[in-house]
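Every protein chain but one is kept in place in this view of the complex.
Lettered A, B, C, D and E in written order, each chain numbered from 1.
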Amino acid sequence: MPLTQTTRHKLETVSTATITTALFKRGLRRQMIQDVQPLDPAKPTMVGEAFTLRYIPAREDLNPITVFQDRSHPQRKAVEECPPGAVFVIDSRKDARAASAGAILVTRLQMRGAAGIVTDGGFRDSAEIARLDIPAFHHRPSAPTNLTLHQAIDINVPIACGDAPVFPGDVIVGDADGVVVIPAHFADEIAAEAVEMTAFEDFVTEKVKEGRSILGLYPATEERTRTEFAAWRKERGR
Amino acid sequence: MPLTQTTRHKLETVSTATITTALFKRGLRRQMIQDVQPLDPAKPTMVGEAFTLRYIPAREDLNPITVFQDRSHPQRKAVEECPPGAVFVIDSRKDARAASAGAILVTRLQMRGAAGIVTDGGFRDSAEIARLDIPAFHHRPSAPTNLTLHQAIDINVPIACGDAPVFPGDVIVGDADGVVVIPAHFADEIAAEAVEMTAFEDFVTEKVKEGRSILGLYPATEERTRTEFAAWRKERGR
Amino acid sequence: MPLTQTTRHKLETVSTATITTALFKRGLRRQMIQDVQPLDPAKPTMVGEAFTLRYIPAREDLNPITVFQDRSHPQRKAVEECPPGAVFVIDSRKDARAASAGAILVTRLQMRGAAGIVTDGGFRDSAEIARLDIPAFHHRPSAPTNLTLHQAIDINVPIACGDAPVFPGDVIVGDADGVVVIPAHFADEIAAEAVEMTAFEDFVTEKVKEGRSILGLYPATEERTRTEFAAWRKERGR
Amino acid sequence: MPLTQTTRHKLETVSTATITTALFKRGLRRQMIQDVQPLDPAKPTMVGEAFTLRYIPAREDLNPITVFQDRSHPQRKAVEECPPGAVFVIDSRKDARAASAGAILVTRLQMRGAAGIVTDGGFRDSAEIARLDIPAFHHRPSAPTNLTLHQAIDINVPIACGDAPVFPGDVIVGDADGVVVIPAHFADEIAAEAVEMTAFEDFVTEKVKEGRSILGLYPATEERTRTEFAAWRKERGR
Amino acid sequence: MPLTQTTRHKLETVSTATITTALFKRGLRRQMIQDVQPLDPAKPTMVGEAFTLRYIPAREDLNPITVFQDRSHPQRKAVEECPPGAVFVIDSRKDARAASAGAILVTRLQMRGAAGIVTDGGFRDSAEIARLDIPAFHHRPSAPTNLTLHQAIDINVPIACGDAPVFPGDVIVGDADGVVVIPAHFADEIAAEAVEMTAFEDFVTEKVKEGRSILGLYPATEERTRTEFAAWRKERGR
Partner (left out) sequence: MPLTQTTRHKLETVSTATITTALFKRGLRRQMIQDVQPLDPAKPTMVGEAFTLRYIPAREDLNPITVFQDRSHPQRKAVEECPPGAVFVIDSRKDARAASAGAILVTRLQMRGAAGIVTDGGFRDSAEIARLDIPAFHHRPSAPTNLTLHQAIDINVPIACGDAPVFPGDVIVGDADGVVVIPAHFADEIAAEAVEMTAFEDFVTEKVKEGRSILGLYPATEERTRTEFAAWRKERGR
């Protein structure tokens, strides 16, 4: 169930807040990757299918600096295999004491057309990554090389990230509020519903800015609200 | 003991750091709401009387999305009852895994003339809230709807917020360092003392920038410091 | 083994990320001061020898506001004794619930020529400190006076800061990723190696931006990479 | 919907583990009071309706040692009002740095016929409380008087306890695994179902101890399992 | 490199403390599974090869109570596949808010001859598990069914457990101090060295109980210590 261009574009226009409400209505309450933030909050909304990397704690004898000379080291291999349009999601066990990745790898992902990168740990070279043309989300900056604490062990398997389950192919959306995981088979309907909800929220915001009370307006329990919203949509073609 | 305009204006010119020192002198060491930050650090100092909302953990069967259709739902009711000039303070049990509120409610508070909003959890639509004309403080952004984890249960009762006790009517002050709670009956004297302390701190800063040692200057244990400060105040009319 | 000007200048041109890798190669994995960030991320890289201050929890009877009238109070004494070019490093036991210091003391350190200040707690007057001409790093802003929770007890002894060991004279380097501690006797060789590594990383970044895969390039396992890098260095005089 | 004797007796024979599964089937996933343990694990299962006490952080000026001279102080009043058969549940904001209560108050509750006491903080005199004839659950022992950090503010209102919502009248059950909160209106059906589940689990345990695989047995997906269980029940009169 | 009976028996006579020292000498500092404890501290030392189970956060739609009707559900499958003599090690992401397993599964493991079970989360039915004839280690008791928070996803892959890396086949040893992970290829030499160290520690303990200072004795920097130890070993046949 690959992510369609239509759904991708819809999701680029809605917020993670709206998406979590749509998921909540379907009984999904744990899809937010907890406690990650954008390195550059001014970047546009990130949307893409999850391509995952799993770390375990680094055993010292298996993780000398020389391991990267192996072309098939999972971290490097994953970066070269992440498909264009995908979001690279790393399970760092919420441990930001060493880096999940640095600017060179993130630059490579950008060049390969990845849609973004997320870790529940931290990135090194964080100022440089913030200036790249690819959205990146982490818990906090972290300079130490990933070999200090993280050993890449699995590519594209189901993982935990920030207490959320992430399956390869799930649709990942990120904005200033953080990153949410939409189960792949829900992506189209969530996107459609979120677009509808966003139209209504924009209408409500306008009314509230005009001085209207939220009672009867949000949610639209008064008939008047529903009528006005219908007119508003027509007028704006939304 | 309502907050007077005089005291409000005084408090707008002093820092939370200075206020905590004045409280410390009176034996109050826990009035800082711990670990909250402004969504927009460039906003002017927030001052207002506390109007509180208490959340408890959300029981799933009591918190479907439909609860907001009830006009008397405490969260919505509180927003419509918060007096102009007040600061809306939410006890979210320091749990930022779901939102305490979003942009629409905060916009409504702004329209109703509230002086600010504080939660020891997180706000959704955080980028949008940062751009509103009302100061807002939280622990971190959080997209999931508040129904996910928070059930509004009480309006304007004494609460905990970030490990500080907050009684309705306490005077809340917020700046880049965070948010402090001044017990209502202390507000006038704390404000007066803080204005005095601020004058002295500004004088000291000037002297330190001229190269003076802090010994004898801060605190003013040398006679010379006291004389110079008196002259400085006279000159500047403070 | 004082820090030479040559080494200081070298360290000003490299990142904490590169330094931690050089330390990792020597078996040092815990030299990062964990979870501190610059108050102003735009400041240049901070470099200097550690001058330390140790806090213990404040016993209330020993820490009334009047203690600062004592000219030999360790906090004030330390600020007046910190040598020019040094970084003032405070062991606040990772407790940011009260301030480690405020703008007046940090301004004084700046005037005395200190190279920077670091605490694993928090600073008050954080917005003002961010605007000073001295790099400062902390966990988060914290308004309450340090007497609330911290008693200065020792000057220039070995301390813990953010889970890292800091010995007086160790070389402290800070940038947007945080702060790293280089054992004094390693400073020259780490600086030299980091400069070399930085040249290679700059070369790699350029190549990656041209579309090159990281395999064979980073690390330079292919002969071609080494040849190109040699040419690149020659061309740029690095 | 008061707790009947029948339901109370049923609940005394089942485990909190079985109850949480019954709640899970009804969509309730957060009814466990997290991270509390019995002071005496050998006590029988605790069952009773919740009678609640809410603490907020103690403001120093409102909490001198003399406050207990007030006969209407909420902590003391609550102890004298807690009905026989009820479980006294305290919202201590998961803060065990000061005591929620001590042996004298717990002894008084025992004398008044309370069914137990729970806090998400800690008890002082913990060794003595463990020896009383009333089950008590807390996070860990804590000697400091509750005035140090806790101010009793509300009696018998909905509270948070260990991240679970507790409404007055909810049915509280505690054993070696901890404490679970059954919404009052669910108590009868949960109790009935849990008794059934316990019979089946006892049967399964017997079979597993005889060497049977869990596949087909637990859950009872094989016809044989269901037949054998029916016979087993008949034989034992359960 | 399967665990030999000789090495197993040696490891049963030494402590996790001694083993961690032997690992430390080889540069391995993170092999302790942090913050787990035996449910029954009186059980003999647990020794066996790791057989692993990996959990990720449970997505609600994938984890209804009915999933266990699938005979190939990874949790149930793993229990039926764990080899005799192995230790079943579960990666629960250090999340003890829901159970990792309960008494029925642990009983089945005992019947199948497993050497023990470890989770960095918690077990339900903890009092019952403590009474079984199989050593079990967890962080704390936890009643809620594992479906509440954990979805079994992988059998016998490398995992994280309590911040330690665990590879299938690693040798797991547990006692009152907790659980340590010996990389498989080190097991024989670590066991041999630990037996030697234990003899010396027993000798030292005897001497210290006779009143001897530790200086020169522990470590054996004095010739006298080494001579006496040689005699002691001879006498005791160790």
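Simple rule for what comes next: a contact is a pair of C-beta atoms (placed from the backbone, for glycine too) under 8 Å apart; a residue touches a chain by one contact, two chains touch by 3 or more.
Note that the structure is a prediction, hence the values are computed from the model and not measured.
Asker: Which displayed chains does the hidden chain touch?
Answerer: When the entire complex is considered, the left-out chain reaches C, D, E.
Asker: Touching the absent chain in the whole complex: find that residue among D:Glu80, D:Glu189 or D:Glu222.
Answerer: D:Glu80
Asker: From the listed residues C:Leu3, C:Ala22, C:Leu39 or C:Ala58, report the one that touches the chain absent from this view.
Answerer: C:Ala58
Asker: Which one, D:Thr45, D:Thr145, D:Thr205 or D:Thr221, makes contact with the chain that was left out?
Answerer: Counting the whole complex, the residue in contact with the absent chain is D:Thr145.
Asker: In the complete complex, which positions of chain E touch the hidden chain?
Answerer: Contacting residues on chain E, toward the hidden partner: 15-17, 19-21, 24-25, 29, 32, 34-35, 37, 41, 175-178, 180, 201, 204-205, 208-209, 211, 213-216, 218-219, 221.
Asker: What chain D residues would touch the chain not displayed?
Answerer: 65, 68-69, 71, 76, 79-80, 96-97, 99, 102-105, 107-108, 111, 124-127, 140-145, 147-148
Asker: Over the whole complex, note the residues of chain C touching the chain we left out.
Answerer: 26-31, 56-61, 93, 95, 151, 153-154, 157-160, 163-165, 183
Please note the rule applied: only the chains that are shown with their structure count from here on.
Asker: Counting hops between chains that touch, how far apart are chain A and chain C?
Answerer: Shortest path length, in steps: 1.
Asker: Per the definition at the top, count C-beta pairs in contact and tell me whether A-B or B-D has more.
Answerer: Ranking A-B and B-D by C-beta contacts puts A-B first.
Asker: Residue numbers at the chain B-chain C interface: does the shared fraction exceed half, giving same, or fall under half, giving different?
Answerer: different
Asker: Find the geometric centre of each of chain C and chain D from their Cα atoms only, then give the gap between the two centres in Å, rounded to an integer.
Answerer: 49
Asker: Roughly how far is chain A from chain B, going centre to centre by Cα mean, in whole Å?
Answerer: Distance between chain centres, rounded to whole Å: 31 Å.
Asker: Spell out, as numbers or ranges, the residues of chain A touching 2 or more other chains.
Answerer: Expected reply: 27, 29, 163.
Asker: Using the touch rule from the top of the page, what pairs of chains touch, sorted by label?
Answerer: Between chains, contact exists in these pairs: A-B, A-C, A-E, B-C, B-D, D-E.
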